[in-house]
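Complex shown without one protein chain; remaining protein chains in place.
Labels run A, B and C following the written order; every chain starts at residue 1.
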């Protein structure tokens, strides 16, 4: 049993052992091991040339990672908190995401951008943002979200091994939750961009990712007490999106609720609603519901529990789709 | 008759006459009048203290505009091209958008960010982006799109007069198209955040904004030849979104197509689909279709006409919703 | 009710008109040695200097007490987070005391001593760290902007504000605080450049406290940060940031320079962050006890105490008075902290824009109704 944080650490370690072009870089990732200790001990074992404490400049981190990738390295960048990725937005959106297309497919940039994401840890402002919709809308990026230690370990290895830029989200409030990590010899892991049915069910499909996966599972279990059979799908990858898994489920259940922490307006849930509605229109018994953060800047810590989708708000939405 | 560009110019001039706290700032907005000449002649008439050629630093432009707004000014910033707003993303998303909420509603930041937007003018890379989805998803910003000289003139005045940050999009390929501008004494203009039914119709609703409004009108006119009665709504404001106007229309027509230039995936159209689907579910005869840019970085100029939604692709989608 | 309004009575500046401040071997301006001896070249009115020193000492001592109490409150679970300013009191109090009360300040997030000097009270200082708000105070009455947590963003706000001051023809000066780490952000450089090009009336005050979380200054910059400012064309000063009189003198000089229209300045104050980065940090992972001990020996408060003792500027009464004031401030800090209660999330919907548009209204109403349903 490893925590999600430890599972990432062991995944990164393996990635570095497997390929000596893999570098870790970011603010305080070296001696400190990162503010969440995801890279704990790696500088000690791999040296300062491979685990790099950068200057305090996010655009600089991503911009130099691009240059390192052009030189043949495979940088894994840590952005210290979700709210601090914006200074790097230009380098991510105009350079990292577009380089391959700009060169007609010639130039690969195998850069992973790790972002501790979301709320639920009682943090101050700018430390609890869910900004995946920005990156999901950006062609040329892969955007994935781990939600369990097992996925954290295997998905980070897949992300690092791949040849495209990946925005790799790590839900902060799950860092310290423990789980099994599938051993090396258990066969190939699930593909990086496949959604996972974490709980099968027949009546309603909950579509979610990241920090709210566990909440959805808890909601499904609570609903089961009342005889409702809820399927929970962890999307895992939001770009590309595994529409086949979604479509199969919702055609079967006829009802869906999308759950994420980010504000709903023009959030990633809207894309899921649009996909479900267009692909499953004639199977839908009710409009797809969205449960998300309210359309406010993330609120102060003392009220974040009310802001975040919780079990009750999810079940409330389930009631609505079932009532329709 | 004024071009959209001239209508913006006269609107800015009026805004500066009406309130001497209004400043224009940006790269080359002074002596040159901006690369599109939107601010032509204004520095000559209002002086260098009110029409400011800034240093070449977009974060600096927005960041100092915030400071000027805190000091009581009302800066109108020009971003030279859509693709160059990203260096300012941090200042826009974390500072400009959030300041009011961070201060519990106390601190207003009346800053307008003008962005020439979109393709269709044969430009090189980074000069044809449609990035409205990023800002629409950001609480604390107003996001509007003018599509005609009349709206350009009145909407920019409303944007400047308001007390909130506004992302003000100007579709580049419409800059040189002429139209009437409603005179001063013709009564109050349409509210900034109201959608406009630009062509009434009964069979299908086209929901669009910016550069594709004219394309949708042309499509509706072509369809009229074949006896199809298509309603075209120019959303004008995408945040806040005038859901009442949308809802009224689609409940009536039962069919809708959303059209925008931006890539569809996690684009603003997804939000429109989600709103329509949830508000008009029981009136919908067909799933809402989306027509947009393909999910690629904006392509080279020689093929942009194939990339942009055109009359045929819109009519194709209309056929699909009517066939359903 | 309380005596924390530090800026009253206003301090008189014994250094007015002084040029050529003495430098220590390190190259920085220093008026008082670490063991508390006044540099012989300091040739100003001794009475005024004594009064100033006592005022500054009071500010530093009260700040440390508030800082300690807040730290304790965090350890007791009453605050979610606290970022100590321990060790940086001289840099903060020396600089803020040197500018006019209406000179506008854009702090970073650790400027508690400066804020307290400006009259911002404990409740306002703790609010944000208790998680009941995102900002602490109304900037206007204090001419002191809210804290900015996104590093270096405030340097551009300060620069813009200074451009506004310039347009207004006002003689206000703008002061902005930032750290050695924040200096690496592009925004910091853009701000210095824009200020320099426009001769904006402002002071960039860098507290180089040797660390940005676990990253030492040497990994952040090859040259001293004030040299970087000079590269942009700022007047550049380097000062012993643990010497409150030196900080005061240098800051008042550059402020008057900026006020006279002669352009912006950077001041690099070399100081030390005696605590961890925050209460979440574990500094033992990256710095040595020896380093900490060496800097403890340079504690800015101890230096002033030694100076006052040597010069006969303090006595038991004075120290006792301050002690009492500090005790009262600590009590008040605790009391006001515990009284800070969670806001109503429903109110937040009206703080995003100047009105509440339809969708937001619908969302708020649904939230209120939903929440109400649990009360049945």
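Simple rule for what comes next: a contact is a pair of C-beta atoms (placed from the backbone, for glycine too) under 8 Å apart; a residue touches a chain by one contact, two chains touch by 3 or more.
Keep in mind it's a predicted model, so treat the numbers as computed, not measured.
Judged over the whole assembly, touch between the missing chain and the shown ones holds for A, B, C. The hidden chain makes contact, of the residues B:49, B:224 or B:296, with B:296. Contact with the omitted chain, checked across C:21, C:196, C:322 or C:345, is made by C:196. Checked against the full complex, the candidates A:5, A:35, A:57 or A:133 give a single residue touching the omitted chain, namely A:57. Note that of B:23, B:42, B:57 or B:273, the residue touching the chain absent from this view is B:57. Of the listed positions A:35, A:68 or A:181, the one in contact with the omitted chain in the full complex is A:68. Residue positions on chain C in contact with the hidden chain: 184-190, 193, 196-197, 199, 219-223, 227-233, in rising order. Within the complete assembly, residues 27-28, 30-33, 35, 53, 55-60, 83-84, 86-87, 122-127, 265, 294-297, 299-303, 306-307, 312-313, 316 of chain B touch the chain that is not shown.
Mapped onto chain A, contacts with the missing chain fall at residues 49, 54-55, 57, 59-60, 62-73, 87, 90-91, 94-95, 98, 100-108, 139-140, 142, 162-164, 193, 240-244.
In the analysis below, only the chains that are shown with their structure count from here on.
With centres set at the average Cα position, the gap from chain A to chain B is 30 Å. Distance between chain A and chain C, defined via averaged C-alpha coordinates, is recorded as 37 Å. Shown for chain A are the residues in touch with two or more other chains, namely 59, 83, 86-87, 125-126, 265, 295-297. In chain C, the residues touching two or more other chains are 133-134, 150, 186-187, 343, 348, 351-352, 359-360.
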